[in-house]
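Everything on this sheet refers to the single structure shown next.
Of the protein chains in this complex, one is absent; all others appear in place.
Chain nomenclature is as follows: A, B, C, D and E, assigned in order of appearance, with residue numbering initiated at 1 for each chain independently.
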Amino acid sequence: MDPAQAEAELAKGFSTIEVIRPDRSEGVYQVWLNRPSRRNALSLDFFSELPRALSLLDCIPSARVIVLSGRGPHFCSGIEVSALVATVPSEPADVATRSESLRRKILVLQDSISAVEKCRKPVIVAVHGACVGGGVDLIAACDIRCCEQGAFFQVKEVDLGLAADLGTLQRLPAIVGFGNAIELALTARRLYAAEAKQMGLISRVFSSPEDLEKGALQIARDLAEKSAVAIMGTKAAMLKSRDLTVQQGLEHIATWNSAMLMSSDLEEAVKASLEKRKPVFFSKL
Amino acid sequence: MDPAQAEAELAKGFSTIEVIRPDRSEGVYQVWLNRPSRRNALSLDFFSELPRALSLLDCIPSARVIVLSGRGPHFCSGIEVSALVATVPSEPADVATRSESLRRKILVLQDSISAVEKCRKPVIVAVHGACVGGGVDLIAACDIRCCEQGAFFQVKEVDLGLAADLGTLQRLPAIVGFGNAIELALTARRLYAAEAKQMGLISRVFSSPEDLEKGALQIARDLAEKSAVAIMGTKAAMLKSRDLTVQQGLEHIATWNSAMLMSSDLEEAVKASLEKRKPVFFSKL
Amino acid sequence: MDPAQAEAELAKGFSTIEVIRPDRSEGVYQVWLNRPSRRNALSLDFFSELPRALSLLDCIPSARVIVLSGRGPHFCSGIEVSALVATVPSEPADVATRSESLRRKILVLQDSISAVEKCRKPVIVAVHGACVGGGVDLIAACDIRCCEQGAFFQVKEVDLGLAADLGTLQRLPAIVGFGNAIELALTARRLYAAEAKQMGLISRVFSSPEDLEKGALQIARDLAEKSAVAIMGTKAAMLKSRDLTVQQGLEHIATWNSAMLMSSDLEEAVKASLEKRKPVFFSKL
Amino acid sequence: MDPAQAEAELAKGFSTIEVIRPDRSEGVYQVWLNRPSRRNALSLDFFSELPRALSLLDCIPSARVIVLSGRGPHFCSGIEVSALVATVPSEPADVATRSESLRRKILVLQDSISAVEKCRKPVIVAVHGACVGGGVDLIAACDIRCCEQGAFFQVKEVDLGLAADLGTLQRLPAIVGFGNAIELALTARRLYAAEAKQMGLISRVFSSPEDLEKGALQIARDLAEKSAVAIMGTKAAMLKSRDLTVQQGLEHIATWNSAMLMSSDLEEAVKASLEKRKPVFFSKL
Amino acid sequence: MDPAQAEAELAKGFSTIEVIRPDRSEGVYQVWLNRPSRRNALSLDFFSELPRALSLLDCIPSARVIVLSGRGPHFCSGIEVSALVATVPSEPADVATRSESLRRKILVLQDSISAVEKCRKPVIVAVHGACVGGGVDLIAACDIRCCEQGAFFQVKEVDLGLAADLGTLQRLPAIVGFGNAIELALTARRLYAAEAKQMGLISRVFSSPEDLEKGALQIARDLAEKSAVAIMGTKAAMLKSRDLTVQQGLEHIATWNSAMLMSSDLEEAVKASLEKRKPVFFSKL
Partner (left out) sequence: MDPAQAEAELAKGFSTIEVIRPDRSEGVYQVWLNRPSRRNALSLDFFSELPRALSLLDCIPSARVIVLSGRGPHFCSGIEVSALVATVPSEPADVATRSESLRRKILVLQDSISAVEKCRKPVIVAVHGACVGGGVDLIAACDIRCCEQGAFFQVKEVDLGLAADLGTLQRLPAIVGFGNAIELALTARRLYAAEAKQMGLISRVFSSPEDLEKGALQIARDLAEKSAVAIMGTKAAMLKSRDLTVQQGLEHIATWNSAMLMSSDLEEAVKASLEKRKPVFFSKL
């Protein structure tokens, strides 16, 4: 899709999220979870709107970095019970048919969360207040996680009588270590900001929701000034390497860079460095 | 094996461990390393009794959570030298035959430790005093690790002139990070409780052995009140995902949950949540 | 190559590094990055000299542990711009030919860094001052990382308009966690000693460059006194297990130890332990 | 999408393919490559229409089996040169940007071919005349391959100065063996029906295009009478197991069947077998 | 277990199989499927007796090769319907509990078949008449497959309304190619001896059941005269390599052979070759 079309599509708006360009933030787009009255519970609409928004932003070269935030007092209260119930098929059909249908629905929800990783641009998430259940699945797929000091995290699925199935159990171990991840998932206990930072779940803790908002946007602006080819290649290489041996990962980035190093951004960076000035990168993706 | 048979087998007792039901702990069983005079050194008998005990507990639906503790002043002083020596075959045979025999014996010991992961119920380990060599192999296979502040951990195998082969080198990197793991394994230095917590090896540090005992049982009781289907599914999914790519892990839990979400526990959890009461889960495994 | 030949080769010296035997350190060799005027920038010569030096040391049984340090005020300022530019082929040829050539050059540089892992003896790195870009690629391949409190680390490649391709993106996630790694790689921010320790990148922080020098050598001397078979087997098993499932890693070390446990070092360790004396290990590799 | 909607969408037709229900073939749909004047060369439109058609058929329970055939004298002459040229970006942009754009376009074309595997229903392909280049990529993703005795196959990409990138190099080795696959891909030679059968590329060779048409439909009708849950599970399990170890594949199908065996189709099959009658399966997917 | 104990256990006999030492066949044991009146249908008893017999044979060094045959007119008619029905839990419990129970039962049956691979000694299977459903799962796990010209094979599970879950779908693709395997599994058609040989499923086709019996035992006697260390190492290396990359498989066999090459069998083979006589191997496993 061409950028203008994508912009036009974005402009039509969404029912569960809002996508804006924050003031004076060249290259930065912000996606708001926008159902504050439901504490941004993740509804079926959300699961279709989020991947669509990210896919549109991916087509817009001037969208270089995405910030994900939540409206209202809490970032996210998890998957909405009605969405969960809608997922489980009603009685009549035979067990096999219901099971197959259920499996496909779960795969669709998973793909919605994985859209954050599929998006080539980095996604910075800013968490305030509660981030529970499906909210943790969501942030585990983001690239940089920040929060304010009142935030807490809870892998709450066992308390609903189920094993989490939207990515937390798969992504959290690589982020906080296997031991921390399984303890959080089994106990469903609250993890507060300081411990979350110490475990590696969170990169930066800000002292208030306001500072969080400013801080996350500042990180985003900094990334937006960097080379798009470099930023995107870094995100892609790390996600790809996660599923390969070290040697396979090295070979992958060598193949990738065999074209990417012929970028004019590298030339510009070298020139700027010799001329002792800030580089101005051109690559647009 | 049916539950009554398994209970009867358990009742016969063991020589190196003791299995009890702690007072007032519905659903919780405790396995004691029970050779305090040998600082709970792991003997050949232990390596056959532990997997048998866990396999029996796995057949008893009312055993929902297992706590592993050590009698006497130390949790575990590692593999007993006599067991180690018994493993290495004596001279006469040719090198190839001895080597093949040795390899099979190591695989048997490894399987004994891996029985902790194979057990569907979560295993909480409570470490006090020393946890050395084979003791670290053992706790690395547990699901939740607690200790008291006087506890220390030592990957001591290099000091015996060998590379650890019961799981520490394989499981520790995912728990504490690759850099920490290799440093501990090469230097064989003592790791104390506070740093162990900071590295992610330990989830909770208690201030005394008594508090540890109480605390570990309390965590166990909390888990025992949760949905068995949810707890077991969470453990299974995380262990399975450890060996798969993220995408394969997601597909696995989707297939798993395609049946498990048709559980009456989910229904009960949703109902209880609407009725603002504590859920009472029914699933028994 | 036999040890005497390897010693003779080493004695010829190198242009970008210096290899010495520090006083009174039986079994310890030290490799110095030795271009202090260029802040030890990694030149094309370095990329061929490092693997040659390590390969020679690997042939010398009395080299049991290697310490890697940097001369001058900084450990390493990263890949030299001239080396980077030399890598990228000049215009005339068609894009495919240039790309293929570029890819092969990257693979050569990667292999140079991976030589640290290929070396059977443990490599301890001591970082002071700046460790930037290619410097981080280098230390990520080492076995034990120490630094002094003024040291800082920077995954700086995005600021050169490229994705790091010498191993940082592949090795860092297993060391500091995936979340920390991607944040460091995207923001290119400085990571100081204390946070580096907390993340698991660094095992020990010393209070000054002098203490660092002494401390790193002391760790090396301690390792040099341990069983060579045990130390080398531990390094090999952990690197191999990194790319296997836990079960496959267990099977690998069982196969390995099926021969290695027939070592006289194990016998000596057991004897020494019974006789309550320090063991003297014989294995030489 | 619900079945009626999907049927309506299908009814709107396509420009490069035609989807029909062959006479008297309950449960069978046929997709025709429908540009005989271009020898069914694969155009950009085709690459978007094929996955859409398959995805619609996947939503229609009465579409139990799909037959893929080509109109005109040849099955498929490969990717259309104009599509290939459109893929390669024109000069102006810098190499890195062009390369990244090219990579994304290739991924889209690959996904189009992989849609055949993603479709849960089995796809039987019937090849007559030439099947060249992209045509081989396409049939390698199908489940059952038949041809008439005049058919031939050619992995022709090297003759276009490129390595095949739509799946042949990845899927062919598992089908015909690694040695046969690499020989075919390097030499670009023609492989005729008899040798194709002998190599395992083709399951059935018919003596004429007419017999092929009848024969492929007959196989399809036979599959359509079988249990949908069983057929789909078999396709899914084999594709999933292809990327897992044997042990992981076994565990996957055990998890899958833990729900699917509670199907009424199994009950019906057992009953029918006892009553010595043909079963009538109910599952609809 | 020591060899004498194992022999004594074997001597107690089994209800579904018979284990004998065929006349004049030093080192060869034969396991007969022994329910000819049920066409050797695989009952629950069989699934527990087969792994026990193989495990006992594995403890007896004089059992160097195992031949698996079927009594009566057919090799095996597949899993017994009553066993299948016993696997599927009856109604009362909730779906999740039933599903979890079912999954565990399938895993037990799978392990029973996999016991053929776990047995260190080679297993030669001799198929006459029908080999259907579970029979194909069984032979796919054997090492060498022979048949007589009247034999046929049928992956019949889809006709029972289910996807095969005892190993056929996982093991067959590596044996006959992915294309042949999926066609056989989807169509459930009969595969006769000649085509089975051509596909690589069968190594040798004999002209009658009598010749098959003689021929299979002759192959077994030939293997029994070879070096036990070599034969067992070959089986182990190939099964292990199946789940590794080529490079990992090479490293595995290098580690394995680092002990095994110090065998006296190699010495004897070299000596015998120089002395132009038949070697007499000593290794016993």
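Note that in this section a contact is a pair of C-beta atoms (placed from the backbone, for glycine too) under 8 Å apart; a residue touches a chain by one contact, two chains touch by 3 or more.
Bear in mind the structure is a predicted one, so any value in this text is a computation, not a measurement.
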item: Residue among E:Ala96, E:Leu201, E:Ala216 or E:Leu285 that touches the chain left out of view; value: E:Leu201
item: Those residues of subunit E which, in the complete complex, touch the missing chain; value: 122, 143-145, 171, 174-177, 198-203, 219, 222-223, 226-227, 229-231, 233-238, 241-242, 245-247, 249-251, 253-263, 265-270, 273-274, 279, 281, 283
item: Subunit A, residues in touch with the chain not shown (by the definition above); value: 240, 243-244, 248, 251-252, 255-256, 258-259, 262
item: Interface residues of subunit D (partner: the chain not displayed); value: 81, 84-85, 87-88, 95, 98-100, 102-103, 106-107, 110, 114, 157-165, 167, 169-171, 173, 176-183, 185-188, 198-199, 242-243
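We take it that only the chains that are shown with their structure count from here on.
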item: Rounded Å distance between subunit C and subunit D, as computed from the means of their C-alpha atoms; value: 49
item: Subunit D, residues touching no fewer than two other chains; value: 95, 229, 245, 247, 251, 255-256, 258-263, 265, 283
